[in-house]
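Omission of a single protein chain aside, the complex is shown with its protein chains in their original locations.
Our next item is chain A:
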Amino acid sequence: LECNAGALTNFEVLDFLRAKGASKDPTRVIAKVAQSEYKVYDYLVDTAASVQTRESINEFLTSVKQHDLAKAEVLNILNIGPAAEVELYPIIEDCDERFGDEGVLEIVELVKKTLPLPLNMKQEEITKVDEETATLKNEKGNQISQDQSEGGEQMNTS
């Protein structure tokens, strides 16, 4: 009846799969989600869509109206979530001619401001986890040395 009844962003597809229960069932057996749908879910979880929200997307769409972007370009920006100018150049056609360096910077800043950036967040999380494990190790090390100094017998390893 209708070949194209509307384009969907990666976030909308991910949200639909989450609503079906793709994120709730770690065994991937109980939820009424097909294996092929789980493959799509696994792909989308690693994209910018995983940290986007309806609010952030609406905010971006409202803000981006001031720039003369095609619908396909806006959709692509939402799906990719470009965090640098170099990521924006392949998305926008004739980028330099249409926007110039300042315009491109503005769009990148707008993306950074309105859409969460998954790569940076993941990096921060990794460093946080590293710091936590390091402090835990230090604490454990201190405990062991305290135990030993409190008269605990030390095993002879020689």
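One rule holds for everything that comes next: contacts are C-beta pairs under 8 Å (C-beta built on N, C-alpha and C of every residue); 3 or more make two chains touch, one makes a residue touch a chain; residues count from 1.
Going forward, contacts and distances are computed from a predicted model.
The chain absent from the displayed complex carries the UniProt protein name "DNA-directed RNA polymerase subunit", chosen from "Vacuolar fusion protein MON1 homolog", "FIBP-like protein", "DNA-directed RNA polymerase subunit" or "ESCRT-II complex subunit VPS25".
Panel shows chain A; residues 1-10, 12-13, 16-17, 20, 34, 36-37, 39-40, 42-43, 47, 72, 76, 79-80, 84, 86-91, 93 of it touch the chain omitted from the view.
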